[in-house]
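Every protein chain but one is kept in place in this view of the complex.
The chains carry the letters A, B and C, assigned in the order they are written, with residues numbered from 1 in each.
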Amino acid sequence: MTDERATVGVGMVGHAFMGRAHSQAWRSVGPFFDPPLHPVMTALAGRSAERAGAAARELGWASVETDWKELLRRDDVQLIDICTPGDSHAEIAVAALDAGKHVLCEKPLANSVEEATAMVAAAERARARGVRSMVGFNYRRVPALTLARGMVAAGRLGTLRHVRAQYLQDWLTDPRSPLVWRLEKDRAGSGALGDIGAHIIDAAQFVTGQSLTGVCALTETFVPERPLVGGDGTGPVTVDDAALFIGRTSGGALASFEATRFAAGRKNALRLEINGSAGSLSFDLESLNELWFHDHTEDPATAGFRRILVTEPEHPYAGAWWPPGHILGYEHTFTHQLADLLAAIAGGTDPSPSFADGLQVQLVLEAVERSAAGGGGWTPVRTPEGSA
Amino acid sequence: MTDERATVGVGMVGHAFMGRAHSQAWRSVGPFFDPPLHPVMTALAGRSAERAGAAARELGWASVETDWKELLRRDDVQLIDICTPGDSHAEIAVAALDAGKHVLCEKPLANSVEEATAMVAAAERARARGVRSMVGFNYRRVPALTLARGMVAAGRLGTLRHVRAQYLQDWLTDPRSPLVWRLEKDRAGSGALGDIGAHIIDAAQFVTGQSLTGVCALTETFVPERPLVGGDGTGPVTVDDAALFIGRTSGGALASFEATRFAAGRKNALRLEINGSAGSLSFDLESLNELWFHDHTEDPATAGFRRILVTEPEHPYAGAWWPPGHILGYEHTFTHQLADLLAAIAGGTDPSPSFADGLQVQLVLEAVERSAAGGGGWTPVRTPEGSA
Amino acid sequence: MTDERATVGVGMVGHAFMGRAHSQAWRSVGPFFDPPLHPVMTALAGRSAERAGAAARELGWASVETDWKELLRRDDVQLIDICTPGDSHAEIAVAALDAGKHVLCEKPLANSVEEATAMVAAAERARARGVRSMVGFNYRRVPALTLARGMVAAGRLGTLRHVRAQYLQDWLTDPRSPLVWRLEKDRAGSGALGDIGAHIIDAAQFVTGQSLTGVCALTETFVPERPLVGGDGTGPVTVDDAALFIGRTSGGALASFEATRFAAGRKNALRLEINGSAGSLSFDLESLNELWFHDHTEDPATAGFRRILVTEPEHPYAGAWWPPGHILGYEHTFTHQLADLLAAIAGGTDPSPSFADGLQVQLVLEAVERSAAGGGGWTPVRTPEGSA
Partner (left out) sequence: MTDERATVGVGMVGHAFMGRAHSQAWRSVGPFFDPPLHPVMTALAGRSAERAGAAARELGWASVETDWKELLRRDDVQLIDICTPGDSHAEIAVAALDAGKHVLCEKPLANSVEEATAMVAAAERARARGVRSMVGFNYRRVPALTLARGMVAAGRLGTLRHVRAQYLQDWLTDPRSPLVWRLEKDRAGSGALGDIGAHIIDAAQFVTGQSLTGVCALTETFVPERPLVGGDGTGPVTVDDAALFIGRTSGGALASFEATRFAAGRKNALRLEINGSAGSLSFDLESLNELWFHDHTEDPATAGFRRILVTEPEHPYAGAWWPPGHILGYEHTFTHQLADLLAAIAGGTDPSPSFADGLQVQLVLEAVERSAAGGGGWTPVRTPEGSA
């Protein structure tokens, strides 16, 4: 069997949780989406040759590099997929783009506005040469949220009044849970805010098509000391355990956000509800195949929130998979992301969300942090121009 | 059939929505709770003799007064039930208490902290003479919320981390909805904030046993002009359409509140979720017979939010009504309130919530309004002492 | 206050669970529905003067009789409300109708087809003299089910394909639960079948507008011996614990029914789902304010089961009670029943469901029992003519 399909060689950096998720997507995008560019899982970069080799064999990568910079030198790699913690995103992404490699970078784009700004600049330079970049806010590709965005854009909700977003997890509820890297400011940038708060900021802005203009925020570290990983004693938690903020959007809606790792019993509850003058939408990632829609223009005698099972041929992405009613899971969002990325590269267009979108989320995070540091007062979100 | 049960004569002021709800409760409390004092529905006061007479006949009151002050002079009335808008609460309640009548006053206690403070003082004076007072936060007597408070008090949730309260309605979504009295600051005091926001503040504080210590708030009037009721032209909406605030509680939890009349499709969604170190609770008034509980101390393999149908003999109030599984409605909360009020009067104890509790809610509302007026900055809730 | 409203004197027989429910409805129908005939709670009949007197005082009845036949002789009683167990329904109802009293008879109409047939004959005789009769299938007056019937009748479901009805309770799950009268064939006629199975048969036929034409049935008594009430030793359970049957309807749909008192955790789960060529409806009495509707004619991209909160002014009965979104409970169905009964009596029309409707349910129950006794074979439901 000869295969004359156009291909793109991929080099992935990092092979932890995100690397596993991305690998499954790289394996799956071909069979289900038949993209105009078929990915070749060329090389995996990790600092330990042994662990990277084991991961490559397990996850299906053809070769290994112990220095990500080597990936940039390889001719058989045209796309760099960055799956490392946030503190290394900027260096890798800028170098890769400058080396002419397309880049997919996990979210959050960076750990600071400064880094993110530099990355946007690199993306702009690269774009002029036809080199593409994308930040991995994978939840945009939950079919229910893609559908939601389309419904808002089509006016099904009318004028938006309220945005209500929560990302509730519970894995830090137990104070004996150890001090992992996600709880260290140097590595993670921030805590619940940057990790899961970034997701709801992006999801809310994506679905509404509006951006946050300012916020009042409170953050808290409920458990300030935790046991060290694999060692004696405790160390300080230097990031937030939870972040709450309220704000206003560019379209005049009121918005409420909450990100926490202390919501006992909520495992992965990314929730979004939007109320408009013509209808409302509601979503919960723990039921990711469902979108709830209330059409306020209907006869009130038979109106109500309806559960749309977003698994039908009419729905975004869903038709590529299984027959009606057969549900998808978390990992499929990454495959959808790649399908769109490969289509964009092949088509010579810019994939979305862009690095600029990632920077804008960073600016919201920055406003939240400044408001919280100042006691909750109103803090406008800076515009990218202002940060340049 | 002779009836030698001890009785209390009731005089009710007002006969609109709240008057109807209270009347049904006065009729029902005897048959179902057999209270130590049986109420006699003696007199109804309303400004129009004709309308009050019709209401009395419809609702089961034995006589009518067109001036509520007459009720205070009647020997056959020992308890005054105030069901008027908030702007008249203070005058009636203070006069009634000073006249030696027990008082049940609808919420919010008053339209201002000043009025509420005066009412608390009157309640203190009256109490010294064995005269009782209660403010009508009826949702404390939703069996699910009474059960919730008991569970929190028993430590089932451990240390509280998060309080998440919303009261979502949609009756103002349509900009053509008219300018009713609830949209006029002079009559209503405030908008969604005082009407339904007061309910979630009280409910959250009641269930958690903690009080709010400070807030950051935003309010909004989405539709500033509305058609006049029964007339030509439009008039200004002088209250808030929606209020959002975040804050901290006396026990160190983070709290998020939202009250709105613009949540299309949400009819009466008073929602409360509380997360603690040992468990979580969740409630929605649209399903008022249900309380959801997650026990975080259980084996994680079989743990999850359980739906407690709060209709069993083991549950607060429910055993007085129907067999297991037969659900109760909105109106039953008022009957429960009366059962407790009558038991307190007969037992010579103070019913709860007290006027002081009503004042404390007023102080939270005041902090919210001040924060919102000042752009959302952190605003401590004043203590009652500070307001005296 | 003079009251010149037309009235009807009511005599109620029995004052246990059903008597309490009916009493609350008699008290409530006036204030909320302002019926053309206002009920006067004239007399309560019970065998023990002491217990009946206490019940009358508690429930609001003006006088007491220890022999229900006395009610028939009283000129101030024009309507007899039968709330006794099924074995006495026929005697009381026939005598009352023949005495010219309107009759409301609790369900099931009787314990046998023979008794029910005699009651229908009496109802026919009485009807010729303007005397009305009604059987108390109160769940027809759950607003959600009344709405459901209207939607089916209006063609919103198209051609019906499936009826799926369950009534799940759990109060016999524990084998130590005692041998109450409902478990004795002489008193109760049958077990889960006649008690709760009758409700789902009537509800399904009411909502669909179709009748069952034949069934295949299985019944079971899981716990054949139970402790005697208030005594030593055990006695035999002589009725079914659970009944399952499948069948066909007059309109060509397939139907599935299940009634059980052994469904651990299901307290009062009367569930009904109907699938048609144009849509589907789903209902659960544990959430009695909700009706779920799927409109199969809609754009599949945004179609789904919607939760109609049946509490709006547009909905059957709901507008008489509270503002939008304020939920109703179990007891309100009885008040609705009385509102319709009083309107029919005043209007000179026949209320529904009639005794003939009650007989038809009895004929279905009979077919179920015959099928089950014969091992589950297909058993046509007899027509009333065939039973005469």
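Everything that follows uses one rule, which is that a residue touches a chain if its C-beta (ideal position, glycine included) is under 8 Å from a C-beta of that chain, and two chains touch if they have at least 3 such contacts.
Just so you know, these numbers come straight off a predicted model, no measurement behind them.
For the chain excluded from display, the touched partners among the shown chains of the whole complex are A, B, C. Contact with the chain that does not appear here is found for just one residue of C:G279, C:G329 or C:P353, C:G279.
Checked against the full complex, the one of C:G130, C:G155, C:G209 or C:G265 touching the unshown chain is C:G265. Among the residues B:E124, B:E312 or B:D350, only B:E312 touches the chain that is left out of the figure. Residues 157, 161-162, 164, 166, 168, 170, 173-175, 216-218, 220, 222, 242, 244-248, 252, 254, 256, 258, 260, 262-266, 275-280, 294, 296, 303-305, 375-378 of chain C touch the missing chain (whole complex, contact as defined above). Although one chain is not shown, part of chain A still touches it, namely residues 1, 3, 5, 17, 20-21, 23-24, 27-28, 30-32, 34, 53, 56-60, 62-64, 169, 171, 266-269, 285-289, 309, 311-312, 321-332. One chain of the complex is left out; on chain B, the residues touching it are 147, 151, 156, 293-294, 299-309, 312, 314-315.
By definition in this document, only the chains that are shown with their structure count from here on.
With rounding to the nearest 5, the Cα superposition of chain B on chain C corresponds to a rotation angle of 180 degrees. Look at the contact of chain A with chain B and you find the same residues on each copy: over half of the numbers used there are shared. One inter-chain figure worth recording: chain A and chain C are separated by 54 Å, centre to centre, where each centre is the mean of the chain's CA atoms. Put simply, the C-alpha centre of chain A and that of chain B have 42 angstrom between them.
Residues of chain B found to touch two or more other chains are 266.
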